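The complex is shown incomplete by one protein chain, all other protein chains being positioned as in the whole.
Then we have subunit A:
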Amino acid sequence: MTAANPEADAGEDSGAGGGDAPPDGWARAMRALAVLAVDPGGLGGLTLRARAGPVRHAFDAACAMLPLDLPRHRIGPATPEDRLCGGIDVLASLGAGRMVRVAGLAARPAMLVLVMAERTDPRLAATLAGILDRRHGHCLILQDEGATPDEVPPAALRDRLAFAVDLDDVRHARTATDLPDAAMIGAARQRLAAITGGPEDAATLVMVAASLGIESLRAPLLALRVARALAALSGRGAVAQPDLREAAELVLAPRATRLPQPRPDDHAPPPPEPAEGDLQDNSDSAGATPPHEMIVEAVAASLPPHLLARLASDAGATGAACRGSGAGARVRGNRRGRPLPARPGRPDGRARIDLIATLRAAAPFQRLRRADCPGTAAGRVIVTPSDLRLCRHEDRSDRLLIFCVDASGSAAMARMAEAKGAVELFLADAYAQRDHVALLAFRGTRAEMLLAPTRALVMAKRRLAALPGGGGTPLAAGLVAAHGLGLAARRQGFAPALILLTDGRGNVGLDERPGREAAADDARRVAAMLRGARLPCIVLDSAPRPGAEASVLAGWLGARHLALPRADARAMRDAAAAALAG
């Protein structure tokens, strides 16, 4: 298949995909690869979301066939920095008696394939982002095998890559013959330098990006470059409307954070309004639909179904999509977990010495030190304190479960007993699970901490025994207390999670004055803040007849809502454990 005419392509693809559906994931992926081959350094690369399987295999094969004159390197989330950026070759240095440096993979333009990209830690992401920003012609393929929507490669990297392709829904991979051959790519590369986009192309793409709710300015810039590469690929001398449309579909559609709104209504953010107003005037005089609206419509039609579903549900879309890192909270220690590079330090009785790294640090100085202390027996290694290297390990952090319990009114009394029971059950197997537990209660006008984070069962039982109840429902105050405790715990290296037990019917505001509306307003604001802090959270609805309030609260929090009208302590524990594990 040739790439001479994008519309013809789209027709063929949709024929293969069935009906007049937009081009399927596979066709899109092949198209993205073809464009990437034209301008690999300028477009950054591609994020591929696909689990291992025949489809990804076919994609890898297509990628390998791509006529790029770049070396290809496979790297993983555990690739050390010196492998990327270069460093000292210790063995060669010792042998040669002088400093021997090795160049890293980033020294020369290359295609880097990062496998299991959803596990990349922010540091490696920052290093790779720096490599891409230097624009030495590097191109990055992120292979994302994430299983849940939250498990994604770092946003800092995805933002810099032009394309994002999702092959998880593709059942059947065609062969890589969908790709243009080397001669076509070569010819397109030759043409690329001469292709200029008019200033209105940039404006069109920025407006399309704005109406899809895309914040980053890299997106329209990359789309503009893609449009040029597409024009080059199809043999045109300048960017035309179909190029812009296809560029928007390839680059902007996967980044959409909301469905385009054809007319700015009352809750639309201000950015599109003036622009659409301007263009409305133009179209009135010219009698044509403004180009960016046509493109927005085309993009809206091509949005993949799962994205549509996510956007339509609206809640959770941004919260999940903008996570910095897919992996959970980690702490560094030197006792257990995955080994990290050793670090200089003094042994303090707790840290373990990394013997190999210590010897390696001492080795270069032996000749010098021997000259300083001539009496040393031959063959003896002279180690000074500055050589000592300590082991470091990275470990999943302990979890802190924050129970935030509504202790108001008479109805809560029974629930309180159940909550206490659930806390005790959690604590009972806290040691095996490495869970710590804290208990907050809110009633009357304020929240109080009944149990500071602990895993001591005996102390917890004693504190829980004297738990008072009754009074108003200062829901917002409870949430504020949970927020503060959660953030403090996170700073100490815990992974906090919040279990909120309430009927959601707050009636005391943060100013300690009663009033349902003010209280709800306060609760909504605090909930938004909690959501921003990304504390994992579940809402257990304790009302005897579950109403809408608790599920509304869960929506504000971006949390799961479980109605447990008659649950006992054990059911409550099981529900919470399942929700937190899931």
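In the analysis below, a residue touches a chain if its C-beta (ideal position, glycine included) is under 8 Å from a C-beta of that chain, and two chains touch if they have at least 3 such contacts; residues count from 1.
Here is the rule we use: contacts and distances are computed from a predicted model.
**Q** Pick from "ABC transporter related protein", "sulfate adenylyltransferase", "Cell division protein FtsX" or "Mg-protoporphyrin IX chelatase" the UniProt protein name of the chain that isn't shown here.
**A** From the choices "ABC transporter related protein", "sulfate adenylyltransferase", "Cell division protein FtsX" or "Mg-protoporphyrin IX chelatase", the unshown chain carries the UniProt name "Mg-protoporphyrin IX chelatase".
**Q** Given that one chain is not shown, which residue among A:M529, A:V552 or A:A569 touches it?
**A** Answer from the full complex: A:M529 touches the omitted chain.
**Q** Sort through A:M65, A:A78, A:A187 or A:L221 and give me the one touching the missing partner chain.
**A** A:L221
**Q** In the full complex, which of A:D159, A:E293, A:D354 or A:D541 touches the chain missing from this view?
**A** A:D159
**Q** Which of these, A:A62, A:I75, A:M111 or A:A210, touches the one chain of the complex that we don't see?
**A** The one listed residue touching the chain not shown is A:A210.
**Q** Per the definition of touch given earlier, which of A:A147, A:A371 or A:A548 contacts the omitted chain?
**A** A:A371
**Q** Write the list of subunit A residues that the hidden chain touches.
**A** 42, 81-82, 85, 88, 93, 97-99, 122-123, 126-127, 130, 133-136, 154-156, 159, 196-197, 199, 202-203, 205-207, 210, 215-221, 224, 269-272, 274-275, 322-325, 343-344, 364-365, 367-368, 371-372, 384, 386, 480, 483-484, 487, 510, 525-526, 529
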